[in-house]
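With one protein chain removed, the remaining protein chains of the complex are shown where they sit.
On to subunit A.
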Amino acid sequence: MSYKRPRATSPSGSQKRPRGVGATPSTITLGTELPPDEDGDDGAFVPVWKQTVTDERGRRRLHGAFTGGFSAGYFNTVGSKEGWAPKAFVSSRANRNKDTAQRAEDFMDEEDKAEAAESRELETAQSFATIGRVGDHQNDALFGLFVTEEETMGVKIAQKMGWRRDQGVGRKVRRTARSDDTSGAAAHMFAPNDSRMMSAAREEVNRKGLGYQSEARLGATDEKEPKDRPMLALPFLEDRSKPKVPKKAAPKKSSFGVGILNDTGSDDEDPYELGPKITFNKSLGKDKKPKKPSKFAKTAAAEGIVFKPKKTSGEITGSPRLSHDGKPPLPGFVLATQVIDLTSKKRYPLPKIPPGWKSAKSTAQPADSQSYQSVPDAAKSSTLDAKARASLLGETLLPGKSVFDFIPKDVRDRLATMTGKVNLPQGRGEGAPEGYQDSNSTKPKDLWTFVPILDKSTAAAALAKGATGWMPYAEDPNKRARYVSCLELRAGLRHDLPERAENMSVSEWAKELQEFAHAAEVFKPTTGIMASRFTSSTSTSLPGSGSNTPNENLLSKPTPKPEDPAEQAAKLGMYGPMTRTSFPFHPSRLLCKRFNVKPPAMPPAADADADGAGFKGKTEEAVSKSALDKMMHEVLSKGAPALQRPAWMGAAPQETLSGSPVTAAEPDGGHATVDVEKNDALVQERAPEDLFKAIFGEDDDDE
């Protein structure tokens, strides 16, 4: 925390330099001005750049960068250039730690130690301590404080005052002697009887330190006064008959805490200051006022607050009633005869409302108790039924109807007489609603249970598909009609039962309806993404092949490809004609040339396709062994296929028609594909060669 001294914000007149050349000062100074105080802080004007900031001890805190700011780090922190001086290492090998027992002083700081020392130094002498020692309750006999062997100061004083042991303390009492012979009964002055000390309950003893003076409390001061009294101020020692002398006010003692009334406004007095403790009464050697008027009581009396201390008992019988401190009450005050209970507030009765008064704010009409009717009573007395109420309220009638709407009136009356209830609704005897009446009695109502549940949208979609495209049961128009009617029923277009074909049992009819529902689910047009992936077939199924139902069509797998009989034969090891096929191909001329073979006579390029087709057809039935053998024979024997070709081309269809035992033409057809058709490059290549041959015949021969 730094302090900055308040200074003048502007230079005073004396510090100002005269301005201007011809300006003459208005004042004349004589003598020499005193030099400014070196460390004197007179609050004179100092420019900002000359001001210094100090801490609470007046040390300079901020050093400028040019004036030793570097050293600011340690100069003002630990006070040495080296910083905290490290503790010299002391080897504990030679001198072990000897005192390991910890004392309480090890944990006390200076303040604690001073307090401890102070609490030690002012000890009550033993001889004095027995009297009035607070909290000594072991000896409950009167003057149990005297039981100590050595005579204490109090005993000495009491004995000097004529007190003897086993005597009461107090003024002597005139009475007759208590002896057996009461003849010469003469009154004598006797010491008062020894009485037992009034023992205060332990828990009621407020343990207070010496010198503590309780603050007076409102309402509780008087009750606690006897208990708070020090023991020495024994009330029973006082002669009750003796009028109490007014005691002078006790000097004001400081106590813990300062009330706001004690605040004098001066700050120099620290109420919490732990000053010289000798100011407290630590010993009991001196006279102590047994009672002090409480501060509050005094102030209260001074300020005229109505506060009467309560009389503890009615034993104070003096005619001028004194307050508890023996003083008569202040003029103008009388002692209260009863305790004012401040805690109990007086309760006043409610003001009486004048009869006939009406609040202007009450809006509720005064309920007529005679015409008041509870809700159930009103409901009972009402003659309206639910429909009447609904009509009154303008509601539309609910579709649900009561059973009484359907039973005739006599039945309702019978019910009423049987149950004894007269408030049954009227029997209306209505007929069944539309769609539910069994007008045609041939179809009982429970036939509806056979009609399968079908989603309305599904039925409508199936119907729409049937309208635009394909619909199942094309082979049976009657069945299709029934299917359509079923769909229409479920689509909400009709309301009567689906028709049943003649000589069809109910179970068959139900089964057919289930089939219709299934078919509608199946043939419902696809929607959304799925629909976008399919296109509807343009060709419908052939009506002639309607023996199988559409369901079977859907679920039928593609027929497995029949295994090649040649493969079967090969698997069986029947190699030979069964496993051998052949097909013609067209070796290119260049290839034949490279192989130095005479190329087979090629048909013209224009005929290649037709020939290829012919070859294909031929090779498809080339499995015919007789045809193959004949062909091979012709080929091998005559050697010129070109010559033979027209012959077997003409013969081949006949052989096909004649029927060959091996009829595996179709599956094997793939092998007979003539690649000449595909090989456009070769075909195109060959045509220019013919051209080349025609043109460059010699070149070809040369090669």
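One rule holds for everything that comes next: contacts are C-beta pairs under 8 Å (C-beta built on N, C-alpha and C of every residue); 3 or more make two chains touch, one makes a residue touch a chain; residues count from 1.
Just so it is clear, contacts and distances are computed from a predicted model.
Between the listed names "Translation initiation factor eIF2B subunit delta", "KLLA0E24487p", "Trafficking protein particle complex subunit 11" or "WD40 repeat-like protein", the UniProt record for the complex's undisplayed chain reads "WD40 repeat-like protein". Remark: the omitted chain is touched by one listed residue; of A:165, A:571 or A:693 this is A:571. Between the chain not shown and the residues A:190, A:333, A:450 or A:583, the one that touches is A:583.
Residues 564, 566-567, 569-571, 573, 575-577, 579-588, 590-592, 594-600, 635, 641, 670-671, 673, 675, 678-679, 681-682 of subunit A touch the missing chain (whole complex, contact as defined above).
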